[in-house]
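Here the structure comes first, spelled out in structure tokens, and everything after it is commentary.
Every protein chain but one is kept in place in this view of the complex.
Letters A, B and C mark the chains as written, and numbering starts fresh at 1 in each.
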Amino acid sequence: MPRPVPVSLNEGAPLAARFHAVRALTEALAAPLSEADATIQSMEDASPTKWHLAHVTWFWETFLLRDNLPDYRLFNERWPFIFNSYYEAEGERIARFSRGMLSRPTMAEIVEWRAHVDQAMTPLFEREDLVPLIELGLAHEQQHQELLLTDIKHALFQNPLGPAMWDGASPRAAAQADGWYAHPGGVARVGHQASGFAFDNEGPAHRVLLEPFELSARLVTNREWDEFIVDGGYQSAGLWLSDGWAWVKREGICAPLYWHEGDQFTHVGWQARDPDAPVTHISYFEADAFATWAGCRLPTEFEWEAIARGQEGEAAAHDPAAGNQIDTAAPPMPRGSAGLFGDAWQYTRSAYLPYPRFKPAAGAVGEYNGKFMSGQVVLRGASCATPRGHSRASYRNFFYPHQRWQFTGLRLAKDL
Amino acid sequence: MPRPVPVSLNEGAPLAARFHAVRALTEALAAPLSEADATIQSMEDASPTKWHLAHVTWFWETFLLRDNLPDYRLFNERWPFIFNSYYEAEGERIARFSRGMLSRPTMAEIVEWRAHVDQAMTPLFEREDLVPLIELGLAHEQQHQELLLTDIKHALFQNPLGPAMWDGASPRAAAQADGWYAHPGGVARVGHQASGFAFDNEGPAHRVLLEPFELSARLVTNREWDEFIVDGGYQSAGLWLSDGWAWVKREGICAPLYWHEGDQFTHVGWQARDPDAPVTHISYFEADAFATWAGCRLPTEFEWEAIARGQEGEAAAHDPAAGNQIDTAAPPMPRGSAGLFGDAWQYTRSAYLPYPRFKPAAGAVGEYNGKFMSGQVVLRGASCATPRGHSRASYRNFFYPHQRWQFTGLRLAKDL
Amino acid sequence: MPRPVPVSLNEGAPLAARFHAVRALTEALAAPLSEADATIQSMEDASPTKWHLAHVTWFWETFLLRDNLPDYRLFNERWPFIFNSYYEAEGERIARFSRGMLSRPTMAEIVEWRAHVDQAMTPLFEREDLVPLIELGLAHEQQHQELLLTDIKHALFQNPLGPAMWDGASPRAAAQADGWYAHPGGVARVGHQASGFAFDNEGPAHRVLLEPFELSARLVTNREWDEFIVDGGYQSAGLWLSDGWAWVKREGICAPLYWHEGDQFTHVGWQARDPDAPVTHISYFEADAFATWAGCRLPTEFEWEAIARGQEGEAAAHDPAAGNQIDTAAPPMPRGSAGLFGDAWQYTRSAYLPYPRFKPAAGAVGEYNGKFMSGQVVLRGASCATPRGHSRASYRNFFYPHQRWQFTGLRLAKDL
Partner (left out) sequence: MPRPVPVSLNEGAPLAARFHAVRALTEALAAPLSEADATIQSMEDASPTKWHLAHVTWFWETFLLRDNLPDYRLFNERWPFIFNSYYEAEGERIARFSRGMLSRPTMAEIVEWRAHVDQAMTPLFEREDLVPLIELGLAHEQQHQELLLTDIKHALFQNPLGPAMWDGASPRAAAQADGWYAHPGGVARVGHQASGFAFDNEGPAHRVLLEPFELSARLVTNREWDEFIVDGGYQSAGLWLSDGWAWVKREGICAPLYWHEGDQFTHVGWQARDPDAPVTHISYFEADAFATWAGCRLPTEFEWEAIARGQEGEAAAHDPAAGNQIDTAAPPMPRGSAGLFGDAWQYTRSAYLPYPRFKPAAGAVGEYNGKFMSGQVVLRGASCATPRGHSRASYRNFFYPHQRWQFTGLRLAKDL
């Protein structure tokens, strides 16, 4: 089966149309997978494909249909227990690692549930008061589209046979612009400040003070990472954060995830590694060590955002034409060389913390972002697996410093 | 889908016919399961259904076809790595807990492999020298039939929805005879001594000295186990082996596996527990504590065998008509009340150790039994999930003292 | 034995005199302990008293004597392996958790080593170029004085007999001023900017933008913490960070460390808890949950510093007369009610990260602070166990969010 071609719509389209487009993409992404592929779970951090399809549906059913349609009856009363992810306010739920035991319900039953929910949603698109919650639901489902892709990649990687998710060859990387974006320092305004949807963690908008700095115009490549390895990067304690060095020793880390000799595991199976492609699937610890080795540092999330805004403005930040460019597929159209979005999420040295005057929303959806604000680091940009139109200049992605099953990379910064 | 009705043949049938009957039963057992059901693995001790179907086929392909048909080519050269279980002499293999990641190959591919191997076996049934190895292969596949049933039961149990494997209700237990079988003690001859197939660990036949003892004519029932619980059995340190007590405290054990209030999880889902049915799914630690509580003890494996022989003789020990009586299904015909086979494997207090002059076979098949002779205990008899005709008076099953996902029960003994 | 009375000197005293005062205090703190007390290690985070005495001596011997006295010979060539803490550039060292196995060398041998090193240091006090390194050594030894006190408290706590470290009763807490310090927001200058010693992580000084806020004039007390408990604080998932809630469930946390019913374990054994004393021995997770429960939040480290500077100025920040006020002892003189130092380290919501343009020092001492800049949170102020004169307004202490064996407390903040 070939790579799914997403049918998507930009933010200007009617809400109902955008809803159906997002829902359709989720199913298109799952289409190449068998029932068995869609059931397995490779680690606690990842979830089965089938679970993703069900969990996003649970979100719509719970926070939109159940809470706003008086006559709505749950499709199945026992499913919330297994498809709630982490919403304490919604009650007990299955242990995270048991998601991989859910051979039932079947994919067909879940698809039936999806259709049922999609239909039931129709009257709610007229409700002006629900627009923010529906926008949240759309963004939520898009996040799970990316997770679906990274989780199934990790699951298939466990199989010694190296199975492909779909057919096709990896394209060569587009050339990246050289050079550095300079910033003179001073007061910058950051955080979500335009109209349009944003997650609560992107606000409130506020001012920060920046020192003069430069940000690389391009991502670090596989070729550069190879040089880091050859130069003994993984053996040099002095390059690493203390926790990072302990992690390297404990886990026997000696290369990015998915690397094996000259090859790299991808959605189309094992492929020769493209030296010019941005390095991906690295941890924060690795990104930080590389930056130290290169005589640079990681940018702060606000430095990154200041450059992104200077170039693109909030609305255009994530090129809506850039598509869902899953790692193994040729981009449907060239991205601007100046773009900070696409290819890989970029580590910043900023911890994931609340902005001044941040308040989580009331109710269960208030658990969406705020409660994760400890121990994680902020990544900015977007990756080849991020749905088109999903990210923006104020977007804050976040992961623990050892995690690397996402398409994570880095862009160097230095002081001026 | 209803419970599979096994078509089976006794030992007198032609070897080829018996081969095809055993192979067919394996597939019949898997038939009610979806691709997803057949892929999941609930713990390191258990394997996916699909893996069982493939592993037994690997056994035939490796030890019969590859080793004895000069022109035979492997169906797939990369599959031995994933379907070898524990044969060190056959090379490296996938980590045991990764068996649950094998969404590929598909069930259809494995069934195709099975057919290919079945066909290729035809010339080998003529080879007199291969009869012992083919008998071993049949017994091996039958063991995996039982594991398939206990493993999938454990996997489905993880699902909060409590799915059934097939339709139908649990039958009431047949009445068990009361009373005790007495033995006067003295020299008994034990171990495999008749013609016909036996595993290497059942021999050599040898003599042992027994003290006078009695063995209960019946298995301990759920009702008696309830009394043990009500009497504080799981709270009384003095009843337990030290390792058993530590296990109870560490794991929070307070009932047999699969018990929840008055119900019990079965292959047809959650069912009201039958108080007259033999208790099953207990650990050695629990069996030993119960026996102590009851003022009795567990028998040794030789006491058990002496009684079994006295009653049935080796050849008839496991009633060939008793069928594959999976826990939830009515037995196709009554078993003799005196039978020691069926319903549940019975714990003995004997450690699983080699008999005098035991020597493992040469080559990889020598790893079949001998290398497991430490840390495990012997169980005798057969369970409702044991294929008909598989067990016998000298049969030695073995598990670690904490394991309880098999149909394990107990029969009391006492000194005279 | 009574509580040790520290003989200390302020920063204006001659360097040699200050050196000998610091060295003497370390030994005075260890004086009440037996050889056995000084040897045990209760967890990987903590070190034996004897190890602290030796490690600080290793620091002087390595970075001062060995590197700067051409003829100096190591007191014992095998000791660096066991008394190096974490300096990768100084070579391999004993696993951290094995420090508790060091019954040898004896305390007497370590004291002899201390005297030897103290004597050998004499010529180096004349060396102007070494002043910064000697100041670092003094600050380092003072940090270990505090760790010695918190580590031995944790070790003695493991003993069911509840042994006291020295005699005497816990004093009642001094009354704390009520009210809030208000700050109008705007640009504040933070980081070490005065003359005098500071750790590298306190600089470079730089400007930050603050929003208007208030900081409580007092620390949260045991009485308030009791109210939090009674109100179900430890059972309300909604108050907690996600990682914090997982920690509460996993570890069964239901009160601060060292609490048992109405009592609290202290250096003089189990004592009735003083409701007016500041709460101590809480984790970041607990501090954050409490602040949420109280309708407030934790301050950022820069908010804290701005208030501290407004009140005291850098030089006077940590009252040199305030003494080493180990938790169980009456303070030798009253502290100003406006003081932010003493009693307990105060959690901030700031992650421990490098300041703009921060560069670690070259060589092994560059490992002092920089490599720990991931996963930890900043605490400000000083505790009852912090040596007098050690802290200051720019001082950054740091721990992992689950740790609580230090004297850690909190001071609330809120937006204006």
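By definition in this document, a contact is a pair of C-beta atoms (placed from the backbone, for glycine too) under 8 Å apart; a residue touches a chain by one contact, two chains touch by 3 or more.
The structure displayed is predicted, hence computed values, not measured ones.
For the chain that is not shown, the touched chains among those present are B, C, taking the whole complex.
Only one of C:S98, C:T122 or C:Q235 touches the absent chain when the whole complex is considered: C:S98. Note on the undisplayed chain: of the listed residues B:N201, B:S350, B:S383 or B:Q406, the one touching it is B:S350. Interface note: of B:A108, B:A175, B:A194 or B:A237, the residue touching the hidden chain in the full complex is B:A237.
Of the candidate positions C:D37, C:E211 or C:E305, contact with the unshown chain belongs to C:D37.
Within the entire complex, the positions of chain C that touch the omitted partner chain are 34-40, 42, 50, 78, 81-82, 94, 98, 100-107, 155-156, 158-161, 163. Remark: the residues of chain B touching the chain excluded from display are 86, 88-89, 187, 206-209, 211, 237-238, 240-245, 284-285, 288, 349-351, 353-354, 356-357, 367, 371-375, 377, 401, 415.
The rule is short, and it goes like this: only the chains that are shown with their structure count from here on.
Leaving out chain A, the touch network of the other chains consists of the groups B | C.
Centre-to-centre separation between chain B and chain C, using Cα means, comes to 60 Å. Averaged C-alpha coordinates put the centre of chain A at 46 Å from the centre of chain B. The set of chain B residues touching two or more other chains is empty.
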